[in-house]
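Below: the structure, in structure tokens.
The complex appears here minus one protein chain, its other protein chains still in place.
And now, chain A:
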């Protein structure tokens, strides 16, 4: 059999292949030759064959039949054989194959070999792919080599020990005595790997961490020598003495100094020295500075040092090198929570980075900008962020939009600004807005009562031109359905009211329904909106009826169902239609529904859970005629139904959060809580099915005297085990002669199911004088709190 070809020949041959198929053919031919050579147990050429096999493995072809051959090579006495054998073992084998255990004995022998290079090989292989059994067997040998004076072996042994500890953490104790004088070495390779070993041990065990804290002075000294030593040809990289070692030591110092005042104090000086003396003109210098900054921010350093660190990052931001800027933005993101004010100083530079061409930098700058928004800078920042949203790549738009919504919600200086910002986001990035944002926006719009007319007008104008962006169209349809009457009556105060007729409104909604671009969900919104307008519009009811009946035979099942139900509403239940399609009441924000949103604290602490909201002062602005909260009566606009406390709120929309839909309204008797001087206050109760410790009390205040009571304010207090929440009253005037009432909703959280007691305070003006009264309410029926 002719001698197998050399590796070079093989490579040359493969390079001549012009197609993938040709290459595969060549490889297969060569594999067959190698296989037969292996079968013949050819010792001379085994080395060559395995080398070729490794090359083919790198190209992606299977090479598992060479595993045993690697073992044979390892067992050979020739250094060249051993070399390739160990390399093959590292590349082809891992602990998943059973074969690797056979290596254990070979490695053991080689660890005690007379030649240091062989020992080095064995250490290298063990350190790369040793399994836990192998590590357990050979840990003793490794530990012995860790104590040797041969620096070539010592450094490899240290990293091998790291691998052993990772695989078998219990053996960590074994290496402890050997670490005693590791740091006394002069050889930088050993120093470097020793620091890695110490780092690994400290990260794994808090006891070790405490034990090694006493090494801090020694580490500081080594670092100092490195900086002060001047030019040393051995370790010089671009004028700095062994930067890799410096970086490693800094990292170990970081771990040792975290949460420990004494160590942090011992490091302060050296950190300041490194931070000020390192050359920044070369990249290596910047690497060291970067690590120093990370260390300063992580340990308990003094404030002067922290300011120094942030200033270094600020300088990095202005550097021309993109890599440095990227690194600066990443570190600032890590520190913005703790040193918020210091980072704010660099805000303008960060905002400039939004305009960078590099995608990685833009992403970092965007995240950092959101972290920096607070009450003071929100207008300016929002302008920049909206501009960014306009021009950024599509992959950013969704995140940016969500971030803007979050920030706007937290820091909006005025409702109008908030609505404007939302409009801007919807119109620029409308199709990238996340689906869960739509209900949140709708809820927000509902709650800003005085902006309804303005909002609906702007939304209408927005979709007139273009109704392809689904979230925008959804929100717009919903608003038009709810507030269409405000739209046609031209009531807008904030801006120039536009003249819109009912027909025009219906035109746009119908086009949304017909359009191919509308998603099924959007069509649902539009249809429901059209239906709601039947109670708000006066002249076009017939047209609405016609549209609705057309969709009764739509192919889309959801649309069909809705249309059929609405049709039924027209035909058989026309008397209920106004009540069902009434204005939506103000909604509560339920944070447990939908995906959890991470609350960024921006330098303040917040808790955003519904249950723990502290009771508001109870003084809602009395002049805010908040008729939307009138749950039991009709609103001004639609005809009043005879009071039925069991009215199901309109579920025609269906897609909105609706807390009131599951109230248990059966038979808890109502009580008269207060009856004096013509003022009577009644309590009616409702219990929630979903949360049994919540009781919803609706008070009704009536006035039997002959003069109105004005500026009426109701306040309540409960014992400490309860929590109370007062919602806005319907008005502040109780008309005389029992001709009307004020209603207000109180929510009581009673987790311990104790007996309900309440102290109430009433203030009002009557017959020209101010009246005030305190009373206690003790006659709560048991069903209201049990």
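Basically, contacts are C-beta pairs under 8 Å (C-beta built on N, C-alpha and C of every residue); 3 or more make two chains touch, one makes a residue touch a chain; residues count from 1.
FYI, contacts and distances are computed from a predicted model.
Chemist: Out of "Serine/threonine-protein phosphatase PGAM5, mitochondrial", "AP complex subunit sigma", "Response regulatory domain-containing protein" or "Importin subunit alpha", what name does the UniProt record list for the absent chain?
Modeler: The chain we cannot see is recorded in UniProt as "AP complex subunit sigma".
Chemist: Which residue from A:127, A:471, A:585 or A:729 sits in contact with the chain not drawn here?
Modeler: Residue touching the absent chain, from the options given: A:127.
Chemist: Which residue from A:306, A:325, A:687 or A:747 sits in contact with the chain not drawn here?
Modeler: Touches the omitted chain: A:325.
Chemist: Who touches the missing chain here, A:226, A:247, A:350 or A:488?
Modeler: A:247
Chemist: Taking the full complex into account, what residues of chain A touch the chain not shown?
Modeler: 7-8, 11, 51, 54-55, 57-60, 62, 79-80, 83-84, 87, 90-91, 94, 96, 117, 120, 124, 127-128, 152, 155-156, 159-160, 162-163, 188-189, 192-193, 196, 234-235, 237, 242-244, 247-248, 251, 283-284, 286-287, 290-291, 294, 321-327, 357-361, 363
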